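Excluded from the complex is one protein chain; the other protein chains are retained at their positions.
Every chain is named by a letter (A, B and C) in the order it is written, and numbering of its residues begins at 1.
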Amino acid sequence: MGKPKVAFFDFACCEGCQLQVANMGEILLDILDIVDVVEFREVMSEKWGGELDIAIIEGSITDEHSVERIKEIRKRSGILIAYGSCATIGGVNGMKNNFDLDEIREYVYGSDFHFFPTKKTMAVHQVVKVDYSVIGCPVYIPEFVEVLKAVLQDIPYSVPDYAVCVECKQNENVCMYDKGVGCLGPVTRAGCNSWCVNNGNICYGCRGIVSGPNEKGAHDILSKYNIPLDLIKNKINMYNKCREIDQNAQ
Amino acid sequence: MHSDINNRDLNINLEYLTRVEGHGNIVVNVKEGRLETCHLDIVEAPRFFEGLLRGRSIFEAQHITSRICGICSCSHSLASIQAAEDALSITPSSQTIKLRKLLLYFEILDSHLLHIYFLAAPDLLGVKSFVPLIGTHNEVIRRALRLKKTCNDLCGILAGRHIHPISMTIGGFTKLPTEKDLDAMLALLEGMRHDIEATVEFVSAFKFPEFERDTEYVALVSDDGEYPLLAGDLGSSDGVRMNKKEYKKVTNEFVVPHSSAKHTKLSRRSYAVGSLARFNLNYEKLHPKAKETASTLRIKSVCINPFLNTVAQMVESVHCFNEAVSILADLKNTGINPSEEIVVGLNEGSKIPVKAGNGVGAVEAPRGTLFHNYEIDEKGIILNANCIIPTSQNLNNIERDMEKLVPEILDKSDEEITHSLEMLVRAYDPCISCSTHLVDVKFIHA
Amino acid sequence: MEKIILKDSAYSIKKGTILGIKQMTESEKLFEIALEGGKRLDHEPGQFVMVSVFGAGEIPISVSSSPANNDSFDLCVRAAGKVTNTLHKLKAGDMIGIRGPFGKGFPIGILKGNDLLIIACGLGLAPLRSLIRFVFDKRQDFGKIHILYGCRNSANMLFLDEIKEWRKRNDVYFESIVDQATPDWAGKVGLVTTLIPGIQIDPDRTFVALVGPPAVYKPAIKELLSRNVPERQILISLERHMKCGVGKCGHCQIQHLYCCQDGPVFNYEAIKHLKEAF
Partner (left out) sequence: MQDKQYAILWKENFNNFISSLSKLHKLAAPVFKGYNNYAFENVRSGQEIALKYIPTILPPKKFFMPVHETLLEYDFSRGLKADAVTEYEEIILFGVHTCDIAGIQCLNMVFSEHPQDQNYLIHSQNIKIIGLECNEYCDEFANCHLMNTHLPDGGYDIFFTDLGDYFIVHINTQAGEDIIKDTGFFMSAQSSHLNELASYREKKQAIFKNELPVELDLIHDLFDRSFESRIWDDLDERCLACGNCTNVCPTCYCFDIRDEINLHLTAGKRYRVWDSCQLGPFAKVAGGKNFRTTRKVRQRHRYYRKFRYPMDRFSRYFCTGCGRCSRSCMAGIRLKETLKSLIGSKEGAKA
């Protein structure tokens, strides 16, 4: 078999996750040695349009045009990787779903808002089947490399289904709760090596919520530290608003 | 070659412009030698950032708005924090300012180098992307990736990562560099010196199209000796000067139907921001090494060839590189005061006093002047938000450039014309996902 | 940091070459493995090895062949996930890694001279085949032998050729049953436990070897106890998540026991009070 044909596609996003690819440095050349990148609009003019072995999708689905486009890409792709928080969990674009769509369009575009159609933000798996996920805002390069290798070996990659706290403790950080601020680490999926807490910030939940989080336990923590529940709920919505679409689907 | 340009029909409809950040189309229509349409359509799906900021805490603004754009997320963070601090009347410490400048230098370096190597170089070397260059110019590509990675690592040490910096927040930094970190950053910079020199040489071999159009340039200006990137007033080459609070008078936004990004104008029909604008307005304040580079690359202020924006980026890269080295040396001298480290969060501990206010941030992002403006209530909740992105400011100017360029090259083939237009757009290094956002301005039907 | 190569690490692997592969059902394959340099595995029936598929990982797999065969050994593997699927893609001649054998198998010394009732459910036949082959090799050492084999449907039946042979033998009683009948199936339908009342055994001198998925143990043991088989004569093999195989990593712990070292084969008496065992 020849080198697998890979293409990058972007939907509503900041394109930071694609840029992470350029930030890999010289390993990128090793990757380009084993895969054939046929489309990558951000850095390439080449266009392919044919069958793909691997499609890497960045960004959320936010309008009708994107729904059609992602379906078309799915049809011609063997493996589809949702790449980054926008694609995997809706990410910051999901915050739009907090508002009435016409209202937010009017706020941004004025009275002629109907020129700019929009839909409720959706993660890619909420529109088409996704084979692999690389979560993160932005993606964590070592994890992306692991997923890529899993794809090439044709084995599944499962995103860790335990809390960011695990990695945070292993990194021996002072817990943010000890500093008196709320952190989403206890309910957020690990795999980023507790990136934000290592740098003195809190975890904002960009990797999605662990399955079966203990909501009662979480409320206990908040009350223990005098952190209002609304604040945390709002914080969770920063990246995880689209979770509601999954929950409603169940 | 077209023999009869006066009867020439041309129909360019280039969808999904490549090697730019975000989605844009070029639409040009020439009928019997007369230019009828000349647009840069912005078809990026709108993301409604200003809309969705409403109701969120001002302490989250930087985290959210850095997600407007991955390439210049440090600049967005900086502008956002500046606006927030302005609204809250917080004055950052001098150590904080130095560290912020450092981060901005790293980001400008990173962004300019990315543009030079991956976005602009393929055009100038006659290939479609950097991929074929891996075979033909392997050493160049390796150098580019090395440089890119180093910039990324520098931001990583200073702010946790380059894309969506972690530790920079209202009031300062949640994690301050240690002595070891300062040494590590200096070592990384030293390690790239040679590659920067090689990049200057690489750029000096480029041949740029000869095209000029007299343009109004806008950038931050100041009265001190420093090349202003993080502070200053708004200035233009037509002599405008005003406080950043009055940014709306400069940008005069208006909406056009073909673009989900709004357009701007000042004294004339359009103006330009970015490297070339800063170079033209503030040449005197560049680092001596950067001036040397300018003369090596034969670019003189005032330069009105937009294609040479790439050259101005090179000059600025040298400037940022050298300024970063001196800030680090300075910090090593004075030492970092670790007690300035601040605890981020939801401001739950009410460590930072909050009040109602309206604040503006103006920062020279790699692509030009970037404005953030927030209005907050007494609890620090955002009531209104507005972000004006360099690329939106340039869009109108790009179209005016295209209008002048197309008739000048009508004797060329369709492909050549398309390619020239693409190159022109790319020279501005447009950042389209950034520019897709709009505010409450009146819709002006053209 | 100094890096050294460890000669006698518990994590060193022996190199194994895949001699042959046989597709047994849609999801199970039988691998014949030889260790490098003709080394012998020297296992007991019921023991397992840790199998490395490089890059994918390492997993516990029971040895399926009789210890009497020294040149090679068999592994019967169901494609269940990451490592097993990758293993299924390998070809004859490919190399894998082997650690072990590990754990306690069936206590051959004690079984000798007694009757055997072997109850296999689904993939449980994989470790039991090792015992069955061994017993057949040393047939004169054992008394009466019953083998009961249950599986989901006829398409899931393992070791079909051998089963044909077993059915023909008159020194063993063999019976099989499926959960779901398909048109090609003429035999019995139901759970394997329903076969227990129908067989003639002398409970005092019968040892039971029972292997199957977790759900089968409770009903089967109940049935056996009602036939008066003494608790310590019921031998079962428990499956647990395993990573190290040497009683350290904690994954296979059943209360105070390490399944990988203290098991996987236990007699019922020893573990009946363990609430986490079933």
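Note that a residue touches a chain if its C-beta (ideal position, glycine included) is under 8 Å from a C-beta of that chain, and two chains touch if they have at least 3 such contacts.
Please read these numbers as outputs of a predicted model, since none were measured by experiment.
The chain not shown here is in contact, across the full complex, with A, C. The chain omitted from view is touched by exactly one of C:91, C:168 or C:275, namely C:275.
Within the entire complex, the positions of subunit A that touch the omitted partner chain are 27, 30-31, 33-34, 145-146, 148-149, 152-153, 161-163, 165-166, 169-170, 172-175, 177-179, 185-187, 210-214, 216-218, 220-221, 224.
Hidden from this view is one chain, which touches subunit C at 1-6, 8-13, 15, 52, 54-58, 78, 80-81, 84, 95, 97, 213-214, 239-241, 243-244, 246-251, 253-256, 275-276.
Assume only the chains that are shown with their structure count from here on.
With centres computed from CA atoms alone, A is the chain lying nearest the middle of all the protein shown. Distance between chain centres (mean CA atoms), subunit A to subunit B: 25 Å.
Averaged C-alpha coordinates give centres for subunit A and subunit C that are 43 Å from one another. One simple way to say how far apart two chains are is to compare their mean CA positions; for subunit B and subunit C this gives 65 Å. The residues of subunit C lying in touch with subunit A in their complex are 55-56, 81-82, 85-86, 89. Within the complex formed with subunit A, the residues of subunit B that make contact are 16, 18-23, 44-48, 50-52, 54-56, 60, 63-64, 67-71, 73, 114, 118-119, 122, 128-131, 134, 141-142, 145-146, 148-149, 152, 159-164, 166-167, 169, 173-175, 255, 257, 260, 341, 343-346, 348-349, 433, 437-443. Residue ranges of subunit A in contact with subunit C, taken from their complex: 149, 153-156.
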